[in-house]
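Left out: one protein chain. Kept in place: all the others.
== chain A ==
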């Protein structure tokens, strides 16, 4: 008790000192850089540098341009889910059905593509629309059924996966590998950067702008930080929750399209299973507070990159792929433990 309380007066007194004599203590340049970039981002960059150094010193292939592209394309799909998961978590929710939605959208895009006589645009639009609908279902269960988001999306994780298996009989669907649009998505590039990475950067950029610069974003932070306050301030929080889960579904739909493009056919499960774990891990590692109200797209992107480099490195170094799952799980726990320790929560009972 005294241990946690003691630092408080010290903090307030320095704050007061800052207030009265602003010019007395000028922060050092290093301090200012740290302030501007953020402690989380600096830690992530340091971790990234360390991991790159270790892997690079063991295997020089790591630094080859082709490998960097491999990392980029590998993280594009999980990165999409991670950035939208960040928005959901900031709003105080969690969506663990994103992987299943991506799988369903992947199957749907290929099936629509085939059914409409190889019209890629309809396949893409249909997949995104189905993702949106899945998200709306999640939102409606949560808001109107009063179901905790984890339970609601755990249920739909199973249900959406089941639907994807039902409509596909559990098999890969269609063949999109010869369609120019799908080929462009999977292997094309603009300015030497693969299309997949452009899609991720575009979505991440839009979400970043929304969170940082629009009133919608500010209200999302408010909603996640204190939903009672947000509601009493006049924000229609039900509508926001619905919209946020719909957004998550939509982005998962885009991820589903990318899965189809990369594999050349609609994959009910194999391309998407476990993506929710990667998405949540990246968001948590990026410092998004699982209680809501705090987080940033840029930090999540850095965490996505860190995860991608780690997994790529383990593959390069010949680590058994089963260990990679252990590593991902461990990383999620470590990320959350760090978060909780920093928040100074008392170690009593089941955490919120």
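Just so we're on the same page, contacts are C-beta pairs under 8 Å (C-beta built on N, C-alpha and C of every residue); 3 or more make two chains touch, one makes a residue touch a chain; residues count from 1.
The working rule: contacts and distances are computed from a predicted model.
The listed options are "L-arabinose transport system ATP-binding protein", "Chemotaxis protein CheA", "Sarcosine oxidase subunit delta" or "Transketolase", and the UniProt record of the chain not shown names that protein "L-arabinose transport system ATP-binding protein". The chain omitted from view is touched by exactly one of A:58, A:148, A:189 or A:236, namely A:236. Annotation: of A:56, A:177 or A:225, A:225 touches the absent chain (contact as defined above). Within the complete assembly, residues 11-12, 15, 18-19, 22, 213-216, 218-219, 221-222, 225-226, 228-236, 238, 289, 293-294 of chain A touch the chain that is not shown.
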